[in-house]
Every structure is written in structure tokens, then in C-alpha cells.
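Below is one structure; the comments refer to it alone.
One protein chain omitted, others in place.
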Amino acid sequence: MGHARRKARLARGLEFFGMTAPALIAILLFVEIPFLMSITFSFTKWNGLDKAVKFIGLANYTELLTTDPGLGSAMIFTLLFTVIAVAATNVIALLLAVILDADIRGKNVLRAAFYIPNIISLIIIGYVWRFIFSRGFDSFSALTHLGIFQLSWLGDSRMAFASVALVSVWQSIGFYMVIYIAGLQTVPREQLEAAVIDGSGPVSRFFRITLPLIMPSVTVAVFYSLSNALKAFDVIFSLTFGGPGTATTSIALDIYKTAFSDSRFGYGSAKSVVLFLLILTLTVYQLTAFKRREVET
Amino acid sequence: MKRPRGALAISLVMWACALIYLYPLFLVVINSLKSFSEIMANVVALPSRLSGENFVNAFTLMRYPNLFLNTLFVTTMGTAGVVLLSSIAGYKLSRTRTRLSWLVFLLCVAPMMIPFHSFMIALVKVARTLHLTNSTWGLGIIYWGLGVPLSLFMYHGFVKTVPKELDDCAFIDGCRPLRAFFQVIFPLLQPVTVSVVVINAMWMWNDFLLPLLILSGAKKSMTLQLAAYNFFGQYKIEWQSAMAGVLLTITPAIIFYLILQRHIIKGMVAGAVKG
Partner (left out) sequence: MKRSVLVAAFIVLCAALLTGQGKTLKLFFYSPELTDQYNDMARAYQAQAGVTLDITVQQADYVTLLRAKLNSGDIPDVFMSSAYADNTTYKDYVYDLTNEDFMKLLEPTALTGVTVSGRITGYPFLVQSHSFIYNKKVFSAAGITALPRTVSEYDAAAQKLKARGLQPFATGFKEWWVLPQTAWQVLAPIKDSYGGDYANFVDKLNSGALKFKNIKEMSTVFDVLDLIKKYGGPKPMESDFNDQCSLLATGKAAIIHQGNWAEDTIRKTTPDVDIGYLLGPVGSSPAKAGIMFDSNQTIRVAKDGPNVQDALAWLRWLTTSDYGKKWIPDQIKQLSPIKGAKASSAQLAQATVSLLAAKTPNYSWYYQRFPTGTEQGLGIILQGYCAGQTNRQQTLDALDAAYTKIVNASK
């Protein structure tokens, strides 16, 4: 009896290992081990090139916590940006997914239309939007005489924040719309049809039936958009390069500048570790909170 | 649930939104038809004449046929690998409710929180040690590691919509677990698979930084995005070629997306009879 039990347990263990190992190995090899290697640099003073590397213990971390005003303002920017971007992106993406799930002409083309910005290269997006904000808005303001087009969207520190958020949301909505569309497909039509017969309106149907059932999608989307917003780099890099001055510099961009422009690779690695810990804390908290709300069929 | 008049109004509003939404793309298109000086003079104006010259130029400079195949190969291999690895692992981790399983799950999902720039140089070193640099094969394999986290997360969540009873039906025949998985469970995960394919194929097709780091030594193995970026310099940007190059790069992706969208509808109609 015990022998058979153990054999069954071994078989289950092998099955578990066999099915999960390939994925885990790929992740360890190409992300986690390199990241651990980078962490060792956070305890050094290294410019990324010298063959000799100097260990300095926790000095980088002390500096980062005490005398780095740039990192402080980058954190404030990033957190503010994250709140706005995550909220806006998820609400609009969900709304779009719901509307484009209904019976509408040409909804495939419409879905593609909203998705396209997500596949255009970010350097192009940066340059095209730069043109829109400066020359384009000049033309629009000449045509419409609306004050909004006369503002300096990229040159004024506060407007630049709005510009970065706008372009970021514009670029990413399609992606999350895809996730929500997939989620909506799993909502059984019978339940919705039954609710129609009961006489409940679309809004009530959405909040009582649809939303609880698509919580897995919401969890994925919010989790991913949260970590992406905290890591925000590409759109900012191509649109403002963190400027004017440091008005739109996110933590990730600050890390990039530290490591590659200031040539302080060790210090940059320390900042990366801090960013990772920040993301880890916030997302795990979000994950556990949302997972509790998921409904299992 | 058809309400003809309401649906029409919503349609029109959505179409209007979509058109405004795509205005930047419209700018890319009209500027790809202009000459350099025309673009510099006024970016938002319509082209004075339609000329395909920029496309021919970009096509040649980017060595389009060769690089198209490279990009296609890398994207296909990367996406297929990600779907395979993450569906199997995501399923198993979701069904196994142990501490170990939760730990492995967290390990698999953790990369989503790590900013790419913080480990990319070490990644190049690892890739070189494993002889994965300067080859499209190598790039495809590295993409598995980068794409699995999100995809596995998605599968992990969606497996919950597949009733556990089906697992037992599948495995009870003494079938090997993998076969059972692909014949019974996997088809039910179709919406997620489609999303996973779309998401991964799109970012792999358009990715720039990793191919730059891995493939920069091998001109024959370059991807389309790398070639398109070469139009951008600090002191001179070949706008006309860059815009054409971008369109040449994203058009296959858009076509792919449209085709796949139609598949979702077919799959949904068939899969609606489940339960």
C-alpha cells in the first residue's frame, strides 16, 4: 500500500515537474539569472566598461535613499502617472471591449483600428506625436481658434505630463482591449439572455453578471498595466526624453540615464533593485486583493 | 439582443472615434508619400502628388524579403514556443493547489515586474555563453523566456473556467497527460490562446531592443524593425524612408491581426455549445 502510494506520488511529482519545468527553465535562464547577475553589480562602483570592478557594499543604496533628489521626483512622477494610466487604460479598454462585443457592423475592423497604435514602433509614435503637439496643434488652433491647441503640450512641465499620459494610454488601450475581449467570450450567453428576460438594463447586467465573471481578465489586465506603468520607459523616451528638464522622468528612465549616460552602472543597478521591489510589493498586493474576487465556475 | 437603431448610432460613434484615434497613423501614411523637403515644410499637409518612390527605396534599403522572412521566423518560433510552454505550465500550476505550485507560479510571473534595461546586459552575456547570439534561432529561444510570464499568467487564470470534471474524463483513460491536455483542455482555452498569440506575435514582430542586442553582429539575421530604425540618426532622419519603412513593417502585422480576428468569431460560434 505504502509502496503504491509513493509511486503514485512520484508519478504526480514527475508530471508536475515535466509540465512546468520548460517554462520555468526558460524564465530562469533569460530573465531571473541575468537579473541576479545585475544585482551583484548594485554593490559595486562600476562604469559598465572598466575591466576592474570595485565592491563598495551598501554605499549605493545609502546614496539612493538619502542624497538623490532626481530619484525622489522620478518616484513621484511614476506613481502619479501609474494611477492615472492604469485607471484610464483599463476603464476605456473595458468599455471598448464591451461596446465592440455587441452587434455592430464591422467590429473586426474597429477592433483592429484601436489595436494598431500598439504595434507601431515607439520611436515613430514619439516623433509623430511630437509633430502633432507642435506643428499639428498650430494648424488646428489656426483653424478652430480653440485655446487648448495653443498650449505648449511638450514644453510646459505640467502639460508634458498630460501629453505623456495621453500618448501612453492611446498606445496601450488596444492591448488590454484584446485581453478583455477574450474574457468577455467566456461569459455564458444564457445568463445574459436570462437577465434580459428578467428585465434588467445593460448597465445592471454588466455589473451584476459580466464583471464578476471576467474578474480573471481584470486581474491580468490590471496586474500587467500596473507593472507596465511603473516600468514606463519607451513612450517617455521617444516623446520627451524625460523633459523638459526632468519633468517627465520616470524611475525606469532615471535608471537608464544613470547607467548609460552618467556611466554609473553599479548605482543604476541598485536603483533597478529598488524599482523591482516597489513593483513587487504593489503588484503582489493587487494580485492577492483581486484573486479573492475571482469567481470559479 | 438586437436593437437596430441603438446599434447604428453606437456604430457611427465608434467609427468616428476610431478615425480620430488613428489620426497619427494617417500622418504616417500621408508622409510616406511625400519627399523629404515636403515633409520638413509641413508635416500635416496632404501630399502634393502620390508617389511610391519612398516605398521602393525603403523596400530595397531594408532588404525587405530577406528580413521579412527572418522576422517571420523569429516571431513564429517565439510565439509557438510561448503558447506551448505557458499553456502546459499554466494549466498544471492552476490545477495544482500546493505551496510549491504557488511558489513556482510566482517565480514564473516575477519577470513581469523586472524592467528590461536592468538585466539586458547580463542577458547578452548569458546568450553569448549559450551560443544564442547572432542567430534567429537564438533570438526565438530567448523570446520564450520573455513571453512566457504574461502568457502563463493568462492561462493560469482562464483554466478556472474549465470545469475540473473534464480533467478527470481526459486523464482517466490512462492517456498520457500531454495528449489528454491537447485533445481535451487546450481547445477549451481557445480565447486565451488567440489573445496570447496576438499579444506575443505583435510584440515580437515589432521588438527592437532585444534584436538589436542579440543580432547586431549578423547582417543576414536582422529583423525588419532594426532596418527601419536605421533611418533615424541624431542629425538627420530620413523621414520619407522611415515612414514608408514603418508601414512596410506593420502592414503584415495588421493583416495577421485581421485574419485572426475572424478566427475568434468562428471559434466562438463553435465553442458556444459548451457547458
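As written, the chain order gives the labels A and B, with residue 1 at the start of each chain.
Keep this in mind: a contact is a pair of C-beta atoms (placed from the backbone, for glycine too) under 8 Å apart; a residue touches a chain by one contact, two chains touch by 3 or more.
Everything numeric in this text was worked out from a predicted model, so none of it was measured.
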Residue among A:N108, A:S200 or A:T246 that touches the chain left out of view: A:T246
Residue of B:T133, B:N206 or B:Q225 in touch with the missing chain, whole complex considered: B:T133
Absent chain, residues of subunit B that touch it: 36-37, 40-41, 57, 60-61, 63, 120-121, 124-125, 127-128, 133, 209, 212-213, 216-217, 219-220, 229-237
Missing-partner contacts on subunit A, residue numbers: 45, 47-51, 123, 130, 133-134, 150, 152-157, 241-247, 257, 260-264, 267
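As a convention for this text, only the chains that are shown with their structure count from here on.
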Averaged-CA centre spacing for the pair subunit B and subunit A, given as whole angstrom: 16
Parts of subunit A lying in touch with subunit B, wherever the complex brings them together: 15-16, 19-20, 22-24, 26-35, 37-38, 48, 99-100, 102-106, 108-125, 127-129, 131-132, 135-136, 139, 170, 175, 178-179, 181-183, 185-186, 188-189, 192-193, 196, 216-217, 219-220, 223-224, 227, 230-231, 233, 252, 255-256, 259, 268-269, 272-273, 275-276, 279-280, 283, 294, 296-297
Subunit A contact footprint on subunit B (complex, rising order): 1-2, 7, 10-11, 14-15, 18, 21-25, 27-28, 42-44, 81, 84-86, 88-93, 96, 100-101, 104, 107-108, 110-123, 125-127, 130, 141-142, 144-146, 148-150, 152-154, 157-158, 160-161, 163, 177-178, 191-192, 194-195, 198-199, 202, 205-206, 208, 225, 228-229, 232, 237, 242-243, 246, 249-250, 253-254, 257-258, 261-262, 264-265, 268, 272, 275
